[in-house]
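The complex appears here minus one protein chain, its other protein chains still in place.
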Amino acid sequence: MIQKFDVIEKEALENLEKEQKSDIPQIYVGCATCGNATGAQSVVQTITDKLEKENIKAEIKEVGCIGMCFAEVLLDVIKPGQPRISYHGVTPETAEEIVDSYLVKDDHRPDLALGYFGEGGPADVERIDTGDVFKNQQRVILKNCGIIDPENINEYIAHGGYKGLAEALEMKQEDIISVLKDSGLRGRGGAGFPAGRKWESCLKPQADQKYVICNADEGDPGAFMDRSVLEGDPHSVIEGMTIAGYTIGSSKGYFYVRAEYPLAIKRLRKAIAQAKEKNLLGDDILGTGFNFDLEIFQGAGAFVCGESTALVMSIEGNRGWPKPLPRPRTTEEGLWGKPTLLNNVKTFSVVPQVLSKGADWFKSIGTEGSPGTAVFALTGKINRSGLIEVPMGIELKKIIYEIGGGILDDKKFKAVQTGGPSGGCLPEDKLHLAVDFDTLVKAGSMMGSGGMVVIDESTCMVDVARYFLDFTFEESCGQCVPCRQGTQQMLEILNDICEGRGREGDIEYLLEMGDSIIKGSICGLGQTAPNPVLSTIQYFRDEYEAHIKDHACPALVCKNLIVFHIDEEKCTACGRCRKACPVEAISGEKKVPHTIDQNKCTKCGICFQECPERFSAVVRLTGKENLAAAASGKEG
Amino acid sequence: MQEQTKKVLSGFEGKPNEVIPMLQAVQNEIGYLPEEAIRDIADHIGIPESKVYGTATFYSQFYFSRRGDRSVKVCLGTACHVRGGMQVMDALEREMGIKAGENTPDYKFSLERVNCVGSCALAPVVMVDDDVFGRLVPKQAKEVLEKSDPKV
Amino acid sequence: MMLKITINGLDIEVEKGITVFEAAEQAGIYIPPLCHHPDLPTFGGCRICMVDADGKIVTACRAPVKDGMIVKTDTEEVRKVRLTNVELILASHNKDCQGCSRNNSCRLQEVSAFVGINQDRMRKIRRSVEAVKPDDSNPFFHRDFTRCILCGICIRTCEEINGVAAIDFAFRGFHTRVSVLGDKPLKDSKCESCGECLVRCPTGALYLAKPALVEREVESVCTYCGVGCGVKIGVRGDRVIKVDGNRDNPVNRGDLCVKGRFGFDFINHPERLKKPKIKKDGIFVEATWDEALDFIADKMHDIKAKHGADALGAISSARCSNEENYLFQKIFRALGTNNVDHCARL
Partner (left out) sequence: MTNSIDDIADEAKAFFIIGSNTTETHPVIGYRIRRAVKNGAKLIVADPRRIKIAEKADVFLQLKPGTNAALLQGMARVIIDEELYDAEFIKNRTEGFEEYAEKIRAIDLNEMADITGVPAEKITQAARIYAGSDPAAILYTMGITQHTSGTDNVLALAGLATLTGNMGKRGGGVNPLRGQNNVQGACDMGALPNVFPGYQPVSSPEANQKFSEAYGAKIPDKPGMPMTKMFKAALEDKIKGVYIMGENPVVSEPDICKIKDALEKLELVVVQDLFFTETADYADVVLPAASFAEKDGTFVNTERRIQRGRKAINPPGEARSDFEILCKLGLKLGLKGFEFKKPGEVMQEVAELSPKWKGITYERLEEGGICWPCPDENHPGTPILYEEKFLTGSGKAQFKPVDYKPPAETPDQDYPFILTTGRSLYHYHTGTMTRRSDGLSDLYNVEKALISKEDAERMGLNENDKVRLTSRRGEVEAEVKPVSDLKEGIVFMTFHFAETCANQLTNSELDPVANIPELKVCAINLEKV
């Protein structure tokens, strides 16, 4: 079938040639959700109109997310013989300028450019792929994201796509599994279970039907890696699943995608159709007689459905309740009681490369225990938020300060949260740690699905813990007592602490309860729910104590523990705050320093934002005395 | 309404694994899930209506009463949270005079919290249907609503 | 096939295929159950029956016994997990036990006592009982959500025992609730009011609309349809105040329907006839038994004499006992007529 595939590949390249007309300029606009959210579509529209109106020869295409979300909207231009130049923060207006000056004339507008890729770019803009953002990255899973047009299968094939499948179809199933085992590939869903072993345990059982399920129910609040892959490189996942189908002997696969990912779903649909058209999916794939079909199932919004048995329950039409242990493995009795292979988007998407480039190539990346790369959604109080892919084993420091460009507004770093609601927070003195499955767990956090949220001094750790508990509380399925009641109980206590009702012994009680919830819960959600609390207590216990003992929120975040106060010395009675206050709590006229009526104040913080930097007369106070003073009506 | 449901359901075989797709299809058609619709789905598949209701109420995607014409979704994903998404939510609740999960009396808007719309770089983010408003501060709440008024 | 296992150091032999919970039961070792019910498939949600099986903490109600398995039901760890779980349940459970119909017959009380709830620890707990108002729509039994522990026994009962499945879990997480379609009152649902759920509810979440404190029980047979369910008639003073299914009766094994379980008001109904009555010129006047029976006997002899025995008709009853039916037909056949019948055909 290799021959058969070569034909397809050749044809693909030719079509591409025709489509691309590489003799004219190519324009790429980052049109993943993040891009669109920032206005990519209107940019595309303006340019298209302009090109047509002024009949300028150029190709424009919508691509996925290259990961530099901080720089959205991203517009790249490749002129024949020129390197790819990236423009950032593009608006319809600047887009027109760029067309006028760079496409029509030859001014590459260094003022608007972010930089260029590859060799020999103009001297007055910096090179991106060797710059801070990319030099520490290694793009394997994301290699096509933002580079190719995800809605054009030819581009995927041109970039080496479906070779892995073609090769796999010539291999024995056991051999594919042994390659995976050699490569040491571990599931990218969070727990990091060895993929090879999982596939093997699904190959063994005899059954009239087996299923392959791609878990794209990315529910972690603050993570969007899976979505970016589906939006930017859908074929890589389809190819991976098809290989899985062939390996375990399944003819049916499901994409379990959050309904909140409309664009991803749209692109998947298109990709599936294209793959079928090319006989890379569907019946008698590449003439091997192997049939594999893919169906998209839209998750209806339940974080717990990321858990394999819950996910299966919900496809079967039930409440997404995990099956309590002891129960047969999903790989033996999964969907409709049939052997079912369930992997994460990133796991499937990397499989083709592992097969085409070989186990050793994969092992050469990352660490021994955790080979390969890790994809993170790097967000929070950081200068360069975005989607990054780094080799396992890289130091957290590097990610935050080099790739991420350090903390926003030069504030002080406090902690980095990984693993979302199941993970934990690591403090400054843990930044030397290497990022891999096992190290993070040892330190009290985890890789999780790949959210990495940077937290600075102006963030309250108790509040962060409460935030995650609130999330797991809302998302707990309600089946088992420890999780259903436990998350609620922990949340209540954290609310109390944040609102000044904390009690002596609460911290110990939280620790004890956390332990019981971990031991007692049915599924991963409950078994990890206490982590954010336990890790923040481990590293930031003093903040908890400040809240409980002194009713003080050191980060000045917890509403009930702060008061807004106007410093008479600094106040110039400009009246900005007075006008902005939505509840008319601020009084004072011209030349008279303003004051805040604490009884009226709702602590919305608008006055604080309104007061110009140069005065910064509005201040936030915390602690028993200040609160008491404010309460006693005396203006803080 | 029953006709609407019937029409939608006619596109399904009536297998148990179609429960959620059916619920989604009906909600797309009607805007929420009226009781009769749930009963019809149960009958169409031949499973207890209580079970279908149990499944529907489990998932946050489904609504059981009429919604506002435009839905204001305040992202409270981690990034938005640490960047003050909650204050924005407070401001919107104040402006609209309703709490999250409610509709304005004139059914122009419904307000809800969502977990990560995936625009973390723009945090804090608010989505009104598909329009995204990024890097918001509380006082912009009014402006967001004015821009999104269905009549405009 | 028999397996050898050890529970708390005690070696026992048990049937293959049973659960650790059942094995312990056979060995007379108490494992606190909450969501487990012998009539029903297991659920495994309450996490109270957790034990240490070969070093792993598992739910006894689901874990099958394995040969050579070593089970410990009372390790430090097990105790802690159980205790916290019960505390957590109590945190959102109605405090008022005296005001609860199941006071002293409540499974949650039993379990709390066993795990050793103590007030010092309870003080650390934040109590918050969701204020859902009770459902008193059904005339026979009501639902108090503040006493529901979401064990799902009622749900499994409605599906497995009665086959109606009128109720199921609805909503999610802490807001999970046993509900009918549309979160309506029970009366507006497919519920058939058989009360099987009421019988199995481990707490006071389902309770009789009219409390029934039974003084003595008498085994008998239901008086309604032909199924002949075994019942236990609950008496207090001179009144029938409750009817329960007799689990030992092979016909119904304890099950009853709405009529059999709740339809007994007629027994002590004020309109019951209490004296014989004879109609004199169109109006009924009370009479003694002798007057009434003499009147009847004379009349019957009279008719027989005038028109022959076949001028008498005897309509017996399918609600009377065999003995009574026998005597009834005996009377008329002895008088010389076969005009004996009853409502077999209706």
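Here are some notes:
For clarity, chains are labelled A, B and C in written order, and residue numbers in each chain start from 1.
Operating definition for what follows: contacts are C-beta pairs under 8 Å (C-beta built on N, C-alpha and C of every residue); 3 or more make two chains touch, one makes a residue touch a chain.
Not measured: the values here are computed from a predicted model.
Of the chains displayed, those contacted by the omitted chain across the entire assembly are C. Taking the complete complex into account, residues 139-140, 159-164, 187, 192-194, 209, 218-230, 233, 235, 238-240, 248-252, 255-260, 262-269, 271-279, 284, 289, 292-297, 299-301, 303, 306-307, 309-346 of chain C touch the chain not shown.
Basically, only the chains that are shown with their structure count from here on.
With centres defined as mean CA coordinates, chain C is found 43 Å away from chain B.
For the pair chain A and chain C, the distance between C-alpha centroids works out to 53 Å.
Spacing of chain A relative to chain B, judged by their CA centroids, is 22 angstrom. In chain C, the residues that reach two or more other chains under the touch definition are 169, 171-172.
Annotation for chain A: residues touching 2 or more other chains are 302, 319, 477.
Chain B contributes residues 35, 38-39, 42, 48-54, 57-60, 64 to its touches with chain C in the complex. By the touch criterion stated above, chain C contacts chain A in their complex at residues 44-48, 50, 57-59, 62-64, 77, 80-81, 83-85, 88-89, 91-92, 124-126, 128, 150, 169, 171-176. Contact residues on chain A toward chain B in their complex (touch as defined above): 33-34, 36-38, 69-70, 72, 219-224, 227-228, 259-260, 297-298, 300-303, 314-320, 377, 379-381, 385-386, 417, 420, 451, 453, 455, 459, 464, 467-468, 471, 477, 580, 582, 602, 604-606, 609-610.
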